[in-house]
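Excluded from the complex is one protein chain; the other protein chains are retained at their positions.
Right, subunit A next:
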Amino acid sequence: MHVPDGFLDAPVSVAAGAVAVAGIGVALRGARRELDDRTAPLAGLTAAFVFAAQMINFPVASGTSGHLLGGALAAILVGPYTGILCVSVVLLMQALLFADGGLTALGVNISVMALVTVLVGYGTFRLLLRVLPKTRASVAGSSFAAAVISVPASAVAFTLLYAVGGTADVPIAKVATAMVGVHVLIGVGEALITAVTVSSVLAVRPDLVHGAHDLIKPLELRTAEPQAGGPAEPSRA
C-alpha cells in the first residue's frame, strides 16, 4: 500500500523526507562497507529481485491474495544496509515510473516501508538468532518472526504519522485497529513466504544469507581414512 499525495499534510511529509534521506545516507555508507565496488550491480539485481518478487501473489484467505513486501526478506538475505537501499530504490522507481505512491509522499513511503520494515525485521531476526540454537530450523523460525513483526510494525509507524499529519479526522484508534488488523494478516503470508525462501536459499547457498553468516561452518579438509584390509572388493552380482 503506497501512500499517495495529499494523504498526509506537508510538514509531516517533509519531516519523513528528512528521516528517509538520513536513513539512506547511513545505508549508503554501510552498503559500501558490506559490498565495496560490488554494491551497484549486486544491490541493483537484488532490487530487481524485490521488484519481481512483489509480483508473486500468494493466496491469503478464501479468494483474496496478497503479495510480498520484501523488506525483512531483503534485509535477511543481503544485510540491513543493502536491504534498505534495495527497497528504497524499488519505491523510488515505483513512484517515478508507475505513479505508485506520490512524489511528495516518497519520504513517508521510504520511512515506513523501507526503514521500519528492515530495522524491525532485521533487529528481530538477529535477536532471535542470538538466543536460539544455530540450526537451519531456527533461521527459518527467526525469519518468520522477523517478517510477521515487520509488517504490522510498518502499519503502526504509518498510523503514528497519520496521527500527527493525517488530512481526515478519523479517530486514531479506528485507524490503528484497521491498519494493524489487516497487516497482521498480510504479515502472516509475508512471514510464511519469507521463512521458506530464506530456508531454501540457506540449503543451496548458505553464504548468500547475510543474516545467518555466523552459522556457516568453516570448510574442513577431509581425507580418506587409510582402511585396514585394503580397498573393499566391489560386490559382484
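To be clear about the criterion, a residue touches a chain if its C-beta (ideal position, glycine included) is under 8 Å from a C-beta of that chain, and two chains touch if they have at least 3 such contacts; residues count from 1.
Keep this in mind: contacts and distances are computed from a predicted model.
J.: Which protein name, taken from UniProt, belongs to the chain you can't see among "Cobalt ECF transporter T component CbiQ", "FecR protein domain-containing protein", "RNA polymerase sigma-70 factor, ECF subfamily" or "ABC-2 type transport system permease protein"?
T.: Matching "Cobalt ECF transporter T component CbiQ", "FecR protein domain-containing protein", "RNA polymerase sigma-70 factor, ECF subfamily" or "ABC-2 type transport system permease protein" to the record, the invisible chain is "Cobalt ECF transporter T component CbiQ".
J.: Check each of A:Ala75, A:Ala114 or A:Ile193 against the chain that is not shown and name the one that touches it.
T.: A:Ile193
J.: Applying the definition given at the start, please give the residues of subunit A touching the unseen chain.
T.: Within subunit A, the residues touching the omitted chain are 1-2, 4-7, 9-10, 13, 24, 28, 31-32, 37-49, 51-59, 65, 67-68, 73, 77-78, 85-86, 88-90, 92-100, 102-104, 167-171, 174, 189, 192-201, 204-205, 208.
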